[in-house]
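The complex appears here minus one protein chain, its other protein chains still in place.
And now, chain A:
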Amino acid sequence: MVILSILLLAAALPFSSVFYFSSIVINRVAILVLLLSSLLAFNTLLLEPLGVGVGIYGGVCLVSVISQAFDCFILASGSLLLVLATGILPMKSLYYWSSTREEITHDPLSKLIPLILLLSTLGMSCLVTSSDLVTVYLSIELQSLPLYILACLYRDSEPATSAALKYFLIGALSSCLFLLGSSLLYALSGLTSLEGVYLVSSLGVGYSGFLIPVLFIGLAVLIKLPAAPFHYWAPDVYDGVPTLVTSWLAIMPKIALLAFLLLYQGLSQIGGIVVTEQSVWGFILLGSALLSLVLGALLGVAQYRIKRMVAYSTISHLGFLLLALGLVTPQGLEAYLFYLFQYVVTSSNLFFVLLVYSNQVLETWGDSTVFLEQPKPEKDPSEESYWLEGLSVMRTPTTKPLLISSEYNRISCFHSNPVLALSFAICLFSMAGIPPLIGFFGKLLVLTTALDSGYYFLVFIAILVSVITTGFYLRVIRVLFFDSIHFEISRSTEMILRRAVLSESDPKPLHSMVIATLSLIIILFLAYPYPSLNSLHLIALSFYFW
């Protein structure tokens, strides 16, 4: 379905200038495609016939209950995040302020974005079902190549390009490690199928030799997820690339790669050497979880740009996820799945809110062309986050000479749009794990299962760390509700900004609908938790006890 629609879209794009499709139409089509294919995946999620899994396409893919569930989830969240892409303003319109709304909707670039994102989603859903080293590699490439392209979408801005380059190089490094590992596995076993490798390795011949390639592959995946010892690229990249791409980067590949880590677990249990009743890989997972938890929280406190802070909080969440994955129990798996679910819901809501905020700024800048003599912006227009910088920050760097804070803009975000600020706060609280919200239950599940398995130290650390993260979420909330916004721009645009803040440009209806729905899910999960919890429980049980 996705393949077909990609081909159709690719074929339709050249005609779009003739028949005058707007980019919004194409985006809507892509959203519908993803939703429908998610429904298809949901439809094929049949417990009985799938059983332990059915190999398709000559055994390069393995469809099992859990892979179908992940597939459904990935496609659904992909369609959700594509809604964001409707709001993207292409670079050109940022440079030439005079460009009208028509020009934006008919920009060829914004027509291509849904197509690229669809390709990426296809790669992810392939990755989830793949059971062969070649398929895994190809689908990892298919899912990350579009992201490299999207990351350098704003190619005229220096931070965005450097972030994109960094992302690309890190991705290449991780691919290299993956290829090294898989070629070693192939050299040892002569097989590329994951199950075949597992069988050969369990024969006992060259048992410990399999450890190193397996670890290489696992480390490659850990680099791609920014799990802790390898996380240094994440904040830079998330901060540099446009917010739309950040949202995609921070959520989608993580789901797919985490699903792959889960499916890969069978192979990675080839520990060889057993360290404290755990395989080496489990040990590495737990160590990485510990490091992610600690580093994500401690470094997150020091950030003053909101996207960097989000990146560090992502790393800290990854710590929880890896912790749940590292306990190899059905309860752990259930906690893992639930945590992933709530993480995706919460952080996509967060990104929606962020993007709406930054769009407001861009739009108010956009319609203020009247005041600008020069058609060029003062600074880098891709930095949607100068304003967000002011949002998240207590100490706006005063070293920059252009900083002004006049009394015109002494108005807090809460007053400019109370509902939006409220849902932002809900998201942040949920990420911090404040009890009635969904994030609390995720953390609760992970921590209780870890306690059951006897990891007292890790649980202790995790609780400490979640207190620290609450600290930095609360800081943002303080700025949101009690501080006035400091715009960091030159004096010449001060007049415009006065208008900008006072005129409340509303978010797009679709965006606000999504934000409302997600916020309601976050709040009201408490009222009716059974469907999600029960289905996750079933999936976890089917993974272990079929």
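In this section, a contact is a pair of C-beta atoms (placed from the backbone, for glycine too) under 8 Å apart; a residue touches a chain by one contact, two chains touch by 3 or more; residues count from 1.
As a working rule, contacts and distances are computed from a predicted model.
Trainee: Out of "Cytoplasmic tRNA 2-thiolation protein 1", "KLLA0F06754p", "NADH-ubiquinone oxidoreductase chain 6" or "Rab GDP dissociation inhibitor", what name does the UniProt record list for the absent chain?
Mentor: So the chain that does not appear here would be "NADH-ubiquinone oxidoreductase chain 6", according to UniProt.
Trainee: Out of A:Ser64, A:Ser79 or A:Thr135, point to the residue that touches the absent chain in the complete complex.
Mentor: Hidden-chain contact among the options goes to A:Thr135.
Trainee: Looking at A:Ala41, A:Cys61, A:Leu177 or A:Val280, which makes contact with the chain not pictured?
Mentor: A:Cys61
Trainee: Quick one: which of A:Gly78, A:Pro146 or A:Gly326 touches the chain that's been left out?
Mentor: If we include the chain that is not displayed, A:Pro146 is the one touching it.
Trainee: Which positions on chain A touch the chain that was left off?
Mentor: Contact residues on chain A toward the absent chain are 3, 6, 10, 57-58, 60-61, 108-109, 112-113, 115-116, 119, 122-123, 126, 134-135, 138-139, 141-142, 145-146, 148-149, 152-153, 155.
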